[in-house]
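The other protein chains are all here in position, but one chain of the complex has been omitted.
On to subunit A.
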Amino acid sequence: MAPAPSKLYADDVSLLMVLLDTNPLFWTSSYLPFSNFLSHVLSFLNSILLLNQLNQVVVIATGYNHCDYVFDSSLATNQGSENGRMPALCYDLLQKLEEFLVKDEQLHKEGSEKGLASSLLSGSLSMALCCILFYDLDICTASLCLIFRRFFDQGHSIHNPGYVAIMNSIFSAQRSMVPIDSCYIGSNNSAFLQQASYITGGVYLKPQQLDGLFQYLSTVFATDLHSRTFLQLPKSVGVDFRASCFCHKKTIDMGYICSVCLSIFCKHHKKCSTCGSVFGQAQSDNESASNLKR
C-alpha cells in the first residue's frame, strides 16, 4: 500500500488535534506518573500555540468508558485563574480533564466489566475527524496527534471490534489527507499506530527516554507539515502488515482469501464462514487453462 500522496503546504498555520490516552488502568502501573506526563503535554500544547498565533489546538481525552473534548483553543476563556498563577490553557484543560476522569470512573463503576481493555481509540479518532471537517483545510494544515500509553491489540481480525472501526478512521483520514502522528509509550511497538502513521503519511515515534517526553513531542510533532519536508524525522523501523486468519485468529503471512467477501483463512476451506460462498473445484481447471494460454 502506497503512503498518502503529500499535499503542497503553502502555509504554516496548523490545527492540531491531540488525542490523549487517559485510561487510568494504564497509567497507574507506569514508570511515568500521569501528572508528569500531563506537564510534558501541557508544555507541548503551549509551545504550539506560541509558535503561531493562528495555530489551534483541540484536545480529546480517550478514556476507558467514553471519549470527550477537553480543550479547544478557539473557545478558551483566556482569563486564567487563581491570581493569574496558571495560564488559561492549563486551567481550562485541567478542569475539563478532571470532570472527564470523574465521569469515566462513574461509568466504570456502573459497568461491571473486569480486566484491562484498550482505550477507545476508534471513538476519539472518529470524533476528531468529524471535527476537522469544519476547518477550512485550505488555510491551515490539520494533523492528528495520538499520544497513547499502551495498546491492547487482539490482532488484525474483523472479530476484534475495534479493528474495523480504527481502520475505517485511518482510511478516512487518508482520504482527507490528514496525517496521523503517533507517540506510543510502551515496551513493544504498536502495529495499529504504526499502520495509522504509515498509511496517512504521519510520523510514528516510540520515545526511549520518557523524562524527555516534551523534547520528543516538540521536536517531532510540533513542526508544521510544511517544515517537515526539510527535516530528518524519525524513520520507520518497518511496519507489520501481516494479517490474522478469521478461523483461528492466528497471525499469518500467507493465507487464502475469499474472492467474494475478502475474509482471510489460514488453510483451504470448502465454504466461506463469513459470507457462505461455496468454493467450486471447477475453478482450478479454468485457472490452469488460462495459465496455459499465457
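Note that in this section contacts are C-beta pairs under 8 Å (C-beta built on N, C-alpha and C of every residue); 3 or more make two chains touch, one makes a residue touch a chain; residues count from 1.
The working rule: contacts and distances are computed from a predicted model.
Enquirer: What is the protein name, per UniProt, of the chain that does not appear here: "Ras-related protein Rab-30", "E2 ubiquitin-conjugating enzyme", "GPI ethanolamine phosphate transferase 2 isoform X1" or "General transcription factor IIH subunit"?
Expert: "General transcription factor IIH subunit"
Enquirer: Hey, which of A:22, A:169, A:182 or A:223 is the one touching the hidden chain?
Expert: Going through A:22, A:169, A:182 or A:223 one by one, A:169 is the residue touching the chain not shown.
Enquirer: Considering the whole complex, not just the chains shown, which residues of subunit A touch the missing one?
Expert: 1-2, 5, 13, 15, 54, 56, 64-69, 72, 74-75, 107, 111, 113-118, 120, 122-124, 126-127, 129-131, 133-136, 139-140, 150-154, 156, 158, 161-165, 167-172, 175-176, 188, 190-191, 195, 198-199, 235-244, 252-262, 264-265, 268-269, 272, 274-275, 277-280, 282-283, 286-287, 290, 293-294
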